[in-house]
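Every protein chain of the complex appears in place save one, which is left out.
Per-chain numbering from 1; labels A, B and C assigned in written order.
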């Protein structure tokens, strides 16, 4: 059985998903795409033997679309996800779920009303071999009881339109999700600290930044965000337990010795660093759909991450600790 | 277009191939399997929605088989490969190509007579991200002119039937191929050195061993084989050039600090170490077939590796350097 | 010329200094020791061919004592240091300079009144090869402009009398000094965050803790203190600059592969980790005295570290950011 997928949005991440679904994922075929940039949509459609559709609503409603990938701009996600829920079609929705937590709650309400999960959030890190090994070490007693974590999230550079808050909503949102998942706990409060700005950051941009997450169980996570670090894409963390620590490290294949240095490569960008995770995410989604199951990060996870990002933006503006307030968790999202 | 694959041999590696072709390779379907162990063949067939065939000859001749994977015992490979060549069906043949170089030459002759490549050898290391990075560093000037290499090949343990020569024909054959590929040169001579035996090796078995490869261009490779090293599966090498070195290292995802040690995992076995390489090998084979191309390691590569292994066994017995004599290379295998 | 040294305090660190001065430092001889534990003092004196003196005042005033090492309990340091200043004898004073910043200011005032430096503080990390390499990398442009740092300070275990504040005053005081030195800047404010306590920490003890230092220039330092980490003594840091980072790592001599892990040793305790730094500190002090110079960390550095520790204790109690207020820096301590 082949799952026929429609992809909304054919920008960089959407086009990547089309390519992956076509050439690397077993059991899937892209049949439909949509983008307001119609020429681009047509090009991407051609590479996959799919057809471009006149609107995202048409794509969602099409008979030859069994499931939908949402890779459009973030503010459009809620309406599109709610339409898919209404049409009874499973969705892989790129992060963020919504631009605001209240918008996210609209999706949550629709899914709860439908009575079953349709939406998987695109938090692909949960499919990375490294994070899975970290989580395994936290669970199997290797490091004792987890108490504390330190994380860094660095990008070589960011586009000109990137403003300071986007470090929180676009980059750190991945950290917000992953530590919720690793500690299996909500974030209770977040504090964003001002740091001396890099002379290479855009005028007026606060970069790097340090955020402190306080988990509901008392664990603390320090997270550095640095989106103009120049040297590469570097995402690492160390979880500190009562008996030891486990650290996520960058993948390594080779070591070069030359010119007085012994060195390993640092990933150039998130595409290369997390390529296998994206493939596993999509394959897992398709395998689940073939078995009639929607799993992975949920609408609740998307809502929580959005709420934390919202609190982080407030903390960024006010310079103080901000509590994260969540609605009660619907039974649909508890095991 | 889906390539319909028949798999001869449903032992461990054959069954692995069936699983990979079914669940991880895009554009392929396993339609037929054969094994003298008919019950096992039937089980494996069921997992892939394929059918077990009464003989390997029937499988090769079947209309619903476009291409064949040979994963039977080594001595059967030549007849099976020759039959596939005769039937005009592309073959992925597990190593070794043959038990002896004269048997290997039979396959070579058949393929040359047919006038085009049908056979790809199962030297999956050439698809490993690490070896590809090593080869890239050798080519791009990072280490200057490659002169020398050091390699280790260690297995935690081997089955009881493993005798000393099998370290050369079963384990080191991978090293023989990979250094031919990395240096893009034939092996001119091989010397196998006796080393003090591990007390944990089977009675009378020489383990570890050291082999010295002299490449046709004068480069030298020292290779350690140790098939009872106890601690894990450890395959590494360092290529020494005139300006620096590049080393293949084990993949790493995490680092654990506990009990006074900071440590990384060593792979447990070749299945986990080279799983991604096997998948890339099969996907590349299928993608090539879809495009009408047979590439990858050739019958010539299989013949050369067999000839080196043969020389190594002679050196093992005599305790001296043994030259590797190859027939002239047919034009089919030169670019 | 041999510098004749008197050592006040023959506990662990004092006895270590006596041994080092006697067996590893060129140009020094220990002639006198004092401790209220007279038997212990006598034993230590014997190992160095020195004599135990009846009081620390007698030691400071003795004709055969050219210079003094103060290794007594912290609250006694100010009086003893002031006595040395009065006697015109150079002092190596173990940290802390004083138990409170007002006490530290008494020493500062005495030294300023004397018009020249007599006191070097025992911040031995400044003599560690690793920290020196970190500072060099911060200065030579390797990492661009330093902006941020992350540090960890972990001890395997602490004695029973250790309370939570002592993590700040006894362990983190080293961090307070070293980041002032690395960034060549004062600490403007400190925040101590509560973290979920290790189940292996003593009843009521907050361990681990996270402190945030804000430097006068806007740089931020996150420091973890964990004095019951169980696995070893682990002091590391990463300085993040606008172009790259430099990290202090633990010394490494060998790598062991066994039992499925590839591992390095973590230091067992600070004595082994910083042994070479202690020797360089003492040799540098003696070499300076032979040349008529008192250098190294100053009374001002000791005062500043004490003031930061005081602010940290306040932050620990109140749970909020506390500014560090220093008196004006006397000209004696500016270059």
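Everything below uses one rule, namely that a residue touches a chain if its C-beta (ideal position, glycine included) is under 8 Å from a C-beta of that chain, and two chains touch if they have at least 3 such contacts.
The structure presented is a predicted model; accordingly, all values stated were derived computationally and were not measured.
Q: Could you tell which one of B:54, B:199 or B:292 touches the chain left off the display?
A: B:199
Q: Among B:56, B:226, B:270 or B:303, which one touches the chain that has been omitted from the display?
A: The missing chain is touched by B:226.
Q: Using the definition of touch stated at the top, determine which of C:258, C:293 or C:323 touches the missing chain.
A: For the chain that is not drawn, the touching residue is C:258.
Q: Tell me which of B:76, B:148, B:275 or B:290 is the one touching the absent chain.
A: Once the missing chain is taken into account, the touching residue is B:148.
Q: Have a look at B:74, B:208, B:267 or B:302 and name the one touching the chain we're not showing.
A: B:208
Q: Residue by residue, what part of chain A touches the chain that was omitted?
A: That gives, for chain A, the contact residues 231-232, 234, 250, 256-266, 268.
Q: For chain B, which residues touch the unseen chain?
A: Counting only chain B, the missing chain is touched by 144-145, 147-148, 150, 152, 193-200, 208, 210, 212, 214-215, 217-220, 222, 224, 226, 228-231, 240, 242-245.
Q: Can you list, in ascending order, the chain C residues touching the missing chain?
A: Against the missing chain, chain C presents residues 22-26, 129-130, 133-134, 137, 142-143, 243-249, 251-259, 276, 283.
One rule holds for everything that comes next: only the chains that are shown with their structure count from here on.
Q: Touching two or more other chains, which residues of chain B qualify?
A: Expected reply: 256-259.
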